[in-house]
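This is the structure I want to talk about, given as structure tokens.
Heads up, one of the protein chains got dropped from this complex, but the rest are sitting where they should.
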Amino acid sequence: MLGLMKGLGYTMKNLTRKKVTYDYPNKPLPLPDRFRGIQKFYPEKCIVCNQCVNICPTDCIQLTGKKHPDPTKRGKLIDTYDINFEICILCDLCTEVCPTESIVMTNNFELAEYSRDELFKNLEWLDENDENIRKVNKV
Amino acid sequence: MAEEKGLEQLKKEAAEKAKAAAAAREKGAASAKVKEEPAEKAKPSPNQHILDKYVQEIENHLGKEILEDSYINRLSKDIPTLVAKPDTYRKVAELLKYNEQLAFDYLSELHGGDFETHMEVYVHLYSFTNQQAVALKVKIERSNLEIPSLVPLWEGANWPECETYDLLGIRFTGHPDLKRILLGEEWIGYPLRKDYEPYDVEV
């Protein structure tokens, strides 16, 4: 009986403590800057080096480039850029290898959709995903 | 326009950097290779005497030509490694467990691997009484994938052997309940084999 009473004492003590729960859907969840959420893509920065495609462990990134319209300039421009969020695990490796930081993480993590097809995000969508962008991307 | 130029510059710089880094990497790799080789030959491993003891003990009890090979695996924290033959594997394991000098009472790990020309079973043993470790390996012909089970010696080999059977198709004779533990009995093929072809490539 003594042990039971002691335990009850602990419970009573905790009644006066501050609440620790989040009011999540009503208030946004406080997240640290480093948090890895859905990527933001800057098409103008991309040099079509394909490093993100090569490093992706789940092969969820697909991109195509086109020749620079100005024939005097070398290099390529990005044409299409898709990330399949059905299989993306937000591991951060694509942003880690990107030499121009044209793909960065944001703090947005809500990805629920009514159809799987909607999880296929293209260049425009990723470009417009420009809220809560991570400030520091490289150490 | 000015901004665009800046971007252009940035891209160029990044590309150049990548090139330079690649060149540096190649150089580094080449020099590292040169350095490594002489160092390797230099001094014997601190665990050499332990390996000698094991081999001596095995030769004393089971005779010569029981082991196919024995060496110190420098890549694996200098662990003494014994390679048994398929027909002596069980005998060696028994000795490793019951001999007082060896007394490996704890089976830490058992798994197989497909090396295309042959298959291998790798066993990591530890002795709590003598505070020593050994890696026991055995090479099996791909045409005859059968090997005695270690379950009668170490109960802990039960599931790992099932897993090896499941993923590689190595049969362990004398195992009390050899089943396809992870994939289920209906699964066709052995996925960890190098020549395995998935049923549906897309999935």
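Here the chain labels run A and B in written order, and each chain numbers its own residues starting at 1.
The rule we apply is simple: a contact is a pair of C-beta atoms (placed from the backbone, for glycine too) under 8 Å apart; a residue touches a chain by one contact, two chains touch by 3 or more.
The rule is simple: contacts and distances are computed from a predicted model.
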| item | value |
| --- | --- |
| The complex's invisible chain, by UniProt name, from "GDSL-like lipase/acylhydrolase family protein", "Nucleoside ABC transporter ATP-binding protein", "NADH-quinone oxidoreductase subunit D" or "Chemotaxis protein CheX" | "NADH-quinone oxidoreductase subunit D" |
| Sites on chain B contacted by the missing partner chain, in the whole complex | 21, 25, 28-29, 36, 73-77, 79, 105-109, 111, 113-115, 122, 124, 128, 131, 135, 154-160, 163, 167, 181-184, 191-192 |
| For chain A, the residues touching the chain missing from this view | 1-4, 6-7, 9-11, 13-14, 20, 31-36, 55-57, 89-93, 96, 105, 139 |
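Going forward, only the chains that are shown with their structure count from here on.
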| item | value |
| --- | --- |
| Centroid distance [mean C-alpha coordinates] between chain B and chain A, Å | 37 |
